[in-house]
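All protein chains but one are shown in place.
What follows is subunit A.
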């Protein structure tokens, strides 16, 4: 390629781009259905703001990047922060060691309160003791319902995963299920394993677990399809995250199985599937509430010395069932990505 044609093509490029954009607009490439235009710009209720002095709170979670669930927790925390005149510092890392460093980082910043998830309690023990020593109130959320008091946390907001699993198991009995498969999208995750164990505890039929590769949807779909073909007796699929439930419905229709789908956790597409009847029900642990209450409780403690749950009992945010009977009430909030 000689020089002149190279520089010419460079000069032409912006015009080509412009012309293409114009052509697309003229050619009527816009979609008449769906899309942003169809989405209602339903803004969250704009509440007033507290006139208490500005305070800083750190929320440190074990979120892995890009998880819809944690996005909702964070939105709840941000809503509370905005109302309470709180500056929120959100940090997260799935590895326990890094999460402990992030808590230390918050202590070093001399924040007024720390909210932390206890996915791996032992790794956080020392750093929480340091925070207590520095006089920083610490609350727990989401995971660690059995450990929060031992570690010296003030309050806890979350769901007992085993209890949630047990509740789902009982529900399966009511639905008349005989054989269920519990789909784990992240092998070795304690919370997910507890859910499946909880289901097994109360469910009178048999439960098998199935590990799938959660970062590759086509593989999740194939694996569930394979499981349904391997064991034709399966009549209920229990997934542990909303996106996997939606994929499971595709596996069911492709394999011609009669299995029904139920799931833990919610998102906006899932509420649509529940009202259409392709998914039976979801067990919601109300992640928005966990984030909101964690921040709000630190504000209440600082400004009025209150303890939620009296400082003795955890504040349970789940399990709340969402099925056809109440999905319409939930759907509006889910479509905003807050429930």
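Methods note: a residue touches a chain if its C-beta (ideal position, glycine included) is under 8 Å from a C-beta of that chain, and two chains touch if they have at least 3 such contacts; residues count from 1.
Convention: contacts and distances are computed from a predicted model.
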Taking the list "Electron transfer flavoprotein subunit alpha", "Fe-S cluster assembly ATPase SufC", "Xylose transport system permease protein XylH" or "Paraquat-inducible protein A", the UniProt entry for the undisplayed chain gives the protein name "Xylose transport system permease protein XylH"
From A:71, A:93 or A:323, the answer for touching the chain not displayed is A:71
Contacting the left-out chain: of A:247, A:263 or A:290, that is A:247
Touch with the missing chain holds, among A:143, A:223 or A:239, for A:223
Contact residues on subunit A toward the hidden chain run 24, 29-39, 64-68, 71, 184, 187, 208-211, 213, 215-219, 221-223, 225-227, 229-231, 243, 246-247, 250, 254-255, 267, 269, 272, 337
